[in-house]
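With one protein chain removed, the remaining protein chains of the complex are shown where they sit.
Chains here go by letter, A, B and C, matching the order in which they are written, and residues are numbered from 1 within each.
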Amino acid sequence: MTVAKRQVRVGCEFQYTAEIETATVFQVQALGTAPATVLKQEWASQPVVDRHSYLDLYGNGCQRLTLPVGDTTVRYEALVMVPDASEEVDLDAPEVPAALLPDDVLVYTLPSRYCLPDALGDEAWRLFGDHPPGYRRVRAICDHVNSHLRFSYGSSNGTTTAADAYAAGWGVCRDFAHVAISFCRALSIPARYVFGYLPFLDVPVADEPMDFAAWMEVYLDGRWWTFDPRNNVTRKGRVLIGRGRDAVDVAMATTYGGPELRSMEVWADEA
Amino acid sequence: MTVAKRQVRVGCEFQYTAEIETATVFQVQALGTAPATVLKQEWASQPVVDRHSYLDLYGNGCQRLTLPVGDTTVRYEALVMVPDASEEVDLDAPEVPAALLPDDVLVYTLPSRYCLPDALGDEAWRLFGDHPPGYRRVRAICDHVNSHLRFSYGSSNGTTTAADAYAAGWGVCRDFAHVAISFCRALSIPARYVFGYLPFLDVPVADEPMDFAAWMEVYLDGRWWTFDPRNNVTRKGRVLIGRGRDAVDVAMATTYGGPELRSMEVWADEA
Amino acid sequence: MTVAKRQVRVGCEFQYTAEIETATVFQVQALGTAPATVLKQEWASQPVVDRHSYLDLYGNGCQRLTLPVGDTTVRYEALVMVPDASEEVDLDAPEVPAALLPDDVLVYTLPSRYCLPDALGDEAWRLFGDHPPGYRRVRAICDHVNSHLRFSYGSSNGTTTAADAYAAGWGVCRDFAHVAISFCRALSIPARYVFGYLPFLDVPVADEPMDFAAWMEVYLDGRWWTFDPRNNVTRKGRVLIGRGRDAVDVAMATTYGGPELRSMEVWADEA
Partner (left out) sequence: MTVAKRQVRVGCEFQYTAEIETATVFQVQALGTAPATVLKQEWASQPVVDRHSYLDLYGNGCQRLTLPVGDTTVRYEALVMVPDASEEVDLDAPEVPAALLPDDVLVYTLPSRYCLPDALGDEAWRLFGDHPPGYRRVRAICDHVNSHLRFSYGSSNGTTTAADAYAAGWGVCRDFAHVAISFCRALSIPARYVFGYLPFLDVPVADEPMDFAAWMEVYLDGRWWTFDPRNNVTRKGRVLIGRGRDAVDVAMATTYGGPELRSMEVWADEA
């Protein structure tokens, strides 16, 4: 039962300029749930500011601090031990009939800010309604989303819903996730949004600069399964930050005011 | 400290025809929190079906049952004791700076399925940005929403966002609430959606048939205050069913499948 | 999959005399979780007092009210639909190794006010340490407790721990549960206390007057199983009020002050 392990170093740095004191919440800290083991983590800011943590409704860790007037750099880094194995796959995992879903899973069948099973419902049923239910149907959704949307930085913004992205045919990883989640929910398959770090372990390094990643988990056969409609391959080394209904619930930074984000850097590498 | 009391009888009846067994969740049960005292409640269905209750993420009671094939009538009724007094008002209640908001209140500053502080943010700041902060600003929001939207049954549907309703200039009580909530959140004032029964105690009975009601609670001066942008007057006898980010979180009925809702009746009267 | 149903009427009435206004919490309301369906419930008090409900740490419903000075009668009654079947039994259900227990189950392996796996640990290991692990071992614990303790009203009081009851050899149903729970926990088998109504369906009516009942649930094979060390037979019609670590967590009435309880009546009958 012993699984080989690898270590990844993940982190991020934000540089802000604020004209007023600005309340800010960060969600960038590695989640300490299995199968990841967080060995070390460190927060630093210049200037030094108070920070405290709390958990949101979904159990995600949130870090709250107030940016002072002027320039502030906030930096987070963690060393995380992960299994040297990709996420599990079971092509035969069945869907769970709605009447048998656990109570606390039902929320992931409902619409949310960015995931619109209502607006995309007809399309979902047109494309996947006749597909035999189960893991393979979710994979068909991922295949479709992956081929239908073209990845393009800056193609979406904070008000882009799954319906918007699907109509436009462009998106970033969070849009891929929002669209696929919307399709799943339209078919009464519970799906939730996952936000995290995704290092390039045993896969070619992408061209674009490293960024946070978004993917989804889908409830089949009594448990949650990882699907990644953006990359559409299984991967090693996912370091989760949080889960929620969509990107609203796991936002890397929420600022109460309009500080300028001068730069942001994200890293996720084998240690 | 003794407050005079009155008793109200609230309830609802749904008639469904289902072609397949249909998992269903109801949120119509009176919340037993102060200042209401639920004296009696009764569920009945024809045919008799199993039902169980659970609490969602927000602590709202949900009732879960499976509609059998064919016709089903589901009926709920409660006798509730309420104060013979309208909700409290404090025109001088100040807003709480974002940095000082309690952690668990922050979620009510974020966008949600129907409440779009992002999309309506410019309008919010244009109209209310210069208004002195506090209770009176929220009242100005309610006044504006109440005069800007015209009430009209059937003017909105399950995909109508606050931005849609605001652009159209029409809505039902939930749209009034969604728009006012969006404006509050755009100004970093926490606002949440409330769903319940609203009898006509000491006010003229409305023309339209009795229905569920939606209003909002706004966080000022360290507590939540009731505002009702639809009626825009204080009222007695509110019987809450639940609270959430918006109407997604407190839906009277969620069905997994497409049963026909042949009729729905709601009542809320002095007992 | 349709199970035959029966209806039971459960309830209780307390008569208090208070010399000062006395804050009181009741835990006597039927839990609305499967497989029970609460059809109707009613609270009444003489004089009429405000009451509100909340959930404790364990998700149990609590009813909070203030007894006025003088005499007060508080009455609760519910009509509940239950399966016409006894709790499930699986003699082969295995114990779950501690390392594989779900995180949220671990709390039920720890000592609590009345359940003392530490104090009764040697006895637990002496008696059951060599017993093959699994459902049958829990049944052996129940058999031992049921034969070792003699049932006797008034034999224990609010400070009687499992160790006290075990040493004395006497107890009421809550002591039977506390002792059996302590033995389970001493063996790292999660066990929790259950409090509820237990009608006499298809079993001979007991001699003693109807009272609230206490039993336990034990975590085996990935789920909770009902065991009743007091009656030591399977039963139909259990109507749960709540669950917890022990009787502290599900107390029928907690009073902040010393009102006189002049009488208490409990009922649980087929409707």
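Note that contacts are C-beta pairs under 8 Å (C-beta built on N, C-alpha and C of every residue); 3 or more make two chains touch, one makes a residue touch a chain.
None of these values were measured; they are calculated from a predicted model.
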Left-out chain, listing which of the shown chains it touches: A, C
Touching the absent chain when the full complex is considered, from C:L127, C:V248 or C:M264: C:V248
Of A:Q41, A:T73 or A:S152, the one touching the omitted chain in the full complex: A:Q41
Which of C:S112, C:N146 or C:N231 contacts the chain that the document leaves out: C:S112
Missing-chain contacts mapped onto chain A: 5, 32-44, 48, 50-55, 59, 63, 81
For chain C, the residues touching the chain missing from this view: 21, 23, 25, 54, 56-58, 62, 64, 66, 97-99, 101, 103-104, 106-107, 109-113, 116, 118-119, 158-159, 188, 248, 251, 254, 256-257
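As a convention for this text, only the chains that are shown with their structure count from here on.
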Chain contact graph, described as a line, ring, star, complete graph or other shape: line
Interchain centroid distance [CA atoms averaged], chain A/chain B, Å: 30
Separation of mean Cα positions, chain C and chain B [Å, integer]: 37
Residues of chain B touching at least two other chains: 54
